[in-house]
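Of the protein chains in this complex, one is absent; all others appear in place.
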Amino acid sequence: MFKKTDETKVMRDPIHGYIHVDKQIVWDCINAKEMQRLRRIHQLGGDFQVYHTAEHSRFSHSLGVYEIVRRMVYEIDSLRMALSEYEKVCVMLAGLLHDIGHGPFSHAFEDISVFPHEEYTVKILMGDSEIHHLLASCKATLPNDVANIIAHKHERSCLNQIISGQLDADRMDYLLRDAYFTGTSYGKFDLERCLRTIRLQDDTIVVKQSGIHSIEDYIMARYHMYWQVYLHPVARSYEAMLSILFKRLKDVYRTNPKSLDRVGMFHAFLNGQPTIEDLFVMDEAACLYGFTLLQDCEDEILRDLSYRLLNRHLFEYVEYHSEKDIERIQAKVRAMGFDPMYYVYHDSVSQLPYSPYKESEKGVNIWVVDEAGEIIELSQVSEIVAAMTRADLKQDEKIYYPNDQVARAGRKKQ
Amino acid sequence: MFKKTDETKVMRDPIHGYIHVDKQIVWDCINAKEMQRLRRIHQLGGDFQVYHTAEHSRFSHSLGVYEIVRRMVYEIDSLRMALSEYEKVCVMLAGLLHDIGHGPFSHAFEDISVFPHEEYTVKILMGDSEIHHLLASCKATLPNDVANIIAHKHERSCLNQIISGQLDADRMDYLLRDAYFTGTSYGKFDLERCLRTIRLQDDTIVVKQSGIHSIEDYIMARYHMYWQVYLHPVARSYEAMLSILFKRLKDVYRTNPKSLDRVGMFHAFLNGQPTIEDLFVMDEAACLYGFTLLQDCEDEILRDLSYRLLNRHLFEYVEYHSEKDIERIQAKVRAMGFDPMYYVYHDSVSQLPYSPYKESEKGVNIWVVDEAGEIIELSQVSEIVAAMTRADLKQDEKIYYPNDQVARAGRKKQ
Amino acid sequence: MFKKTDETKVMRDPIHGYIHVDKQIVWDCINAKEMQRLRRIHQLGGDFQVYHTAEHSRFSHSLGVYEIVRRMVYEIDSLRMALSEYEKVCVMLAGLLHDIGHGPFSHAFEDISVFPHEEYTVKILMGDSEIHHLLASCKATLPNDVANIIAHKHERSCLNQIISGQLDADRMDYLLRDAYFTGTSYGKFDLERCLRTIRLQDDTIVVKQSGIHSIEDYIMARYHMYWQVYLHPVARSYEAMLSILFKRLKDVYRTNPKSLDRVGMFHAFLNGQPTIEDLFVMDEAACLYGFTLLQDCEDEILRDLSYRLLNRHLFEYVEYHSEKDIERIQAKVRAMGFDPMYYVYHDSVSQLPYSPYKESEKGVNIWVVDEAGEIIELSQVSEIVAAMTRADLKQDEKIYYPNDQVARAGRKKQ
Partner (left out) sequence: MFKKTDETKVMRDPIHGYIHVDKQIVWDCINAKEMQRLRRIHQLGGDFQVYHTAEHSRFSHSLGVYEIVRRMVYEIDSLRMALSEYEKVCVMLAGLLHDIGHGPFSHAFEDISVFPHEEYTVKILMGDSEIHHLLASCKATLPNDVANIIAHKHERSCLNQIISGQLDADRMDYLLRDAYFTGTSYGKFDLERCLRTIRLQDDTIVVKQSGIHSIEDYIMARYHMYWQVYLHPVARSYEAMLSILFKRLKDVYRTNPKSLDRVGMFHAFLNGQPTIEDLFVMDEAACLYGFTLLQDCEDEILRDLSYRLLNRHLFEYVEYHSEKDIERIQAKVRAMGFDPMYYVYHDSVSQLPYSPYKESEKGVNIWVVDEAGEIIELSQVSEIVAAMTRADLKQDEKIYYPNDQVARAGRKKQ
């Protein structure tokens, strides 16, 4: 059904050695403009402010997810046999395309993006996009089936699990990739061993009990990457400033839209009616150039924050214990001449290394098959994982604020 | 003389483990806006079009060069003892700052940048920049001494050699870094062994004859990186298209400047009077957003080329043997409806793995000290290197051109 | 006090880059015959039967431990300043020499070695050995001080901690080294980060709370290496067979010593009066050649077991649940014509990822220093580690036995 490429195309990749493509539709999607745009969006948002080499894009991550899915559906015997060629291509495309709805700087952008990135992804897949036309001209049902897998509601639940679950191709790629590009070792786990350990049983992705150690290792890798990289307080400072800037943009747009004439890239979002074409044009280049222009705009807060973001004058932080801490910081900030409504940011994050079984989350749990062929939820089998789920939820609350006037001073000098 | 930081600052780096900073002036320069701007410029220009993970910036490379210089001046006994603290800091800063004059997309940008990047570097160091003020307020002579080392004309020739020569900290970092981020193994050589092999003799950086193998290995690494990465024909296609776009921009600006009103980021360069502040604002975000805007401009050629660049519709290529090939391609391109003046690009590159001794290039040669203490130029000692210099100069000439109308069609669809 | 080597000696090492030696006494000890003997003893006993590349020796591990100790005492500021030059050399030598009392195949050999390896180590350090004379001629107190540190009873408790504790140089080297040489990734943790996180406070080795993640990672690395490598059931099969062979050797020696005339290498141990010179001659070469000779001895059990060990005809295993399992296997083995007294082996292992605080084990715990300067035991601070210590103790009991006659048949064919 699916046309083959002339020869297997390979793309060199530090994580997987090579990315292998031999379906024309996959190749065409890689070269579609919605995919190419992901080259202009960092995988790790503000993390390059902490780990200076974390400059890799969602594009290379997407290729990596595709490659893991490809290996799963062709190299794991039980999956290869259980899935039709059509299903294989669907889930590989879902891996490739799962991030196309993302805006710049990952989550912070959602503060003005109107729709969450999942919604954009569906709009792009089902709407008037290059990707949609490629998929639909291949087979009419393809856009919808790919969208369903990405939305975790395909009727064949193993396809959903491959793309989103607690042991999915997305996480497997990003842990390895983010570890490589940050230069940390925390995210490393044994992908080969994991792949050898996974199989399909009763339409569920399961892992063999004998391979449980590599899964435990993977869960620890996640745990450490969260605290060392994804939730690093300095990266969160950058993202806090982004959120504040976007909030201020909206407020200024309401009261004085003309003053934002020069930053046209933000208009559709501020208007509240962004199309997929507006999202397409909104990448990190647009955003950063927007900040460059905002450095000279009328509004002092926007001038200050855009200068800070471009030149890495990050907010400081203190631990949050109670509302008193916030009041104290608000007073401090006010004394420095800043408006606390924007210049004090309360950020709270928490992360569970592994979420144990809940009926409602059945589809995202990790399932183990023991030697008798019984399927059991991971935390019932692994003492280490069980212990982790019993650990107190680690919560981290911080207050971000500027403790210098350097940015403002910097601007004035010019 | 130089203030120390409170404690040694470290930044995680996949190539060097950590970047270590314990001088306040180094730390301040890293955080200066001219350095932070380098985060928005790719180290490898168009190479990420071939090696999708080659997305690292000149910023992280600059930190790497600094770190190698730091290790050289502190870990190589003869250097540590021969250089004053002031000279050590000068040459470390030269390593850190050697690339601050670069525009977006490395060399292609020089087609409209008016000045070469070396000239901008001097202007920034000596002019009214944040970096200049930091250096000058530390010591009045510092900007000039750093600039002289970068320009390879400091009176102490070993300082020049550390920054630019055939075995310098710049090349050592970029070979390793570019190999890591492309995922190739070609650029790998044994940095530890090289550093252990280098010493200072008669104010010249020399290598011990017993360590010559690691130097040969380094030269082969360079050779392979040139042909496999830096001069990869597909990366050159992207850069050819950039050159053509910039050429067309200049031509349109001459005849119809008003049609370029929206792309203000290019104006200063098209005017021919760019200041360092204009360069500062010109990073790859500005450039790429400029291309986004050009997709909708009046001029068809600009619309087409900017669409191609953003969405990776690259030019094809054939080998160039004689002018006949050019004529043939011109005819073909004309038949497709393209203007051959812009749509046929003749590109010629060549590269010597090692340039043997010339009196004029004495300062950039690699020098070996034998057991008797005699200093000899590398190709006199290494048979492999000598053989390479006798190899015929490898020249690679290609003609780049569009062989499809996909870009134009793509634009129309919208 | 301690003579320096002419120049710093370096030995290439895949784990540490280089091993650096600049004290003559360290260099001399490395070249002493008791150290060189460790080249003929595998680090991982029978593990090369599972991981075929786990062929590294205790010699290279010993160099690695030395190197980590060296880095600790020179690179961690608080340690460098708190320890005298004499103490530094003592603890580096303790790291280098901590394994010199080991016999072949690590623990299995202790079944006939009469003394445990710790006792041999003290005998060698304090007795008439090359090492002893080297140390004593350097300073009279040196043999005793080094022995005390290795025995964890030096009065300066931080020195003991560096060599043996739950976060010591020994474990740090072997986790990394064993991971490298088995080709697994389980044992990898971030040594650089750990070293940056360790300091001395109140004569106790502590870790900074901000670096706790790298310690958690190290503890998980240990946990996984135990179950994946050190306690791998197939490696334990090899070791079970070694234990049985040694037991049979002792039994035969009691009843028919003359039949063991040809295997002189075992006599001193069978006699029960081994000297350090006897141990010195007893390495894996001697042991394996002994097995070669035993293949042709009178006793059928020795012939069979030595053939099995040399040619990898390992025992099978089943899980042990109760004594009934043993009886069942005994019957099975008896039916095959084997003597159950030797051919059924019950093996029980367990391992705690981290042993929480007990007053008696204070010296081996891991201690954390929080921002207020308070010292707290690790499991009080790390939720993950606390959770692990609350996990049920994982016990693994197996019964090993031959389920084929291949070895016997193999012997007969000849």
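Which chain is which? They are A, B and C, in the order written, and residues in each are numbered from 1.
Operating definition for what follows: a contact is a pair of C-beta atoms (placed from the backbone, for glycine too) under 8 Å apart; a residue touches a chain by one contact, two chains touch by 3 or more.
Source: prediction; values computed, not measured.
Trainee: With touch defined as in the header, list the contact partners of the absent chain among those displayed.
Mentor: Across the whole assembly, the hidden chain touches A, B, C.
Trainee: From the list C:A285, C:V318 or C:L352, pick the residue that touches the absent chain.
Mentor: C:A285
Trainee: Looking beyond the chains shown, say which of B:T8, B:S84 or B:S185 touches the absent one.
Mentor: In the full complex, the listed residue that touches the missing chain is B:S185.
Trainee: Using the definition of touch stated at the top, determine which of C:K4, C:R80, C:K153 or C:R312 touches the missing chain.
Mentor: The one listed residue touching the chain not shown is C:R312.
Trainee: Even though one chain is hidden, which residues of chain C still touch it in the full complex?
Mentor: 11-15, 17, 31, 33, 36-37, 39-40, 48, 51-53, 55-57, 59-60, 63, 130, 180-184, 265, 277, 281, 283-289, 292, 310-312, 410, 413-414
Trainee: If the hidden chain were put back, which residues of chain A would touch it?
Mentor: Touch set of chain A with respect to the missing chain: 10, 17-18, 192, 196.
Trainee: What residues on chain B make contact with the chain left out of this view?
Mentor: Given the touch definition above, chain B has residues 184-186, 188-190, 213, 216-217, 220, 223-224, 227-228, 353, 383-384, 386-388, 390-392, 394 touching the missing chain.
Assume only the chains that are shown with their structure count from here on.
Trainee: Report the chain ID whose CA centroid sits closest to the centroid of the full protein CA set.
Mentor: A
Trainee: At what distance in angstrom does the C-alpha mean of chain C lie from that of chain A?
Mentor: So the centroids are 44 Å from each other.
Trainee: So, what's the distance in Å between the C-alpha centres of chain C and chain B?
Mentor: Result: the chain centres lie 50 Å from each other.
Trainee: Taking the mean of the CA coordinates per chain, how far is chain A from chain B in Å?
Mentor: Chain A and chain B have C-alpha centres separated by 31 Å.
Trainee: Would you mind listing the residues of chain C that make contact with two or more other chains?
Mentor: None at all.
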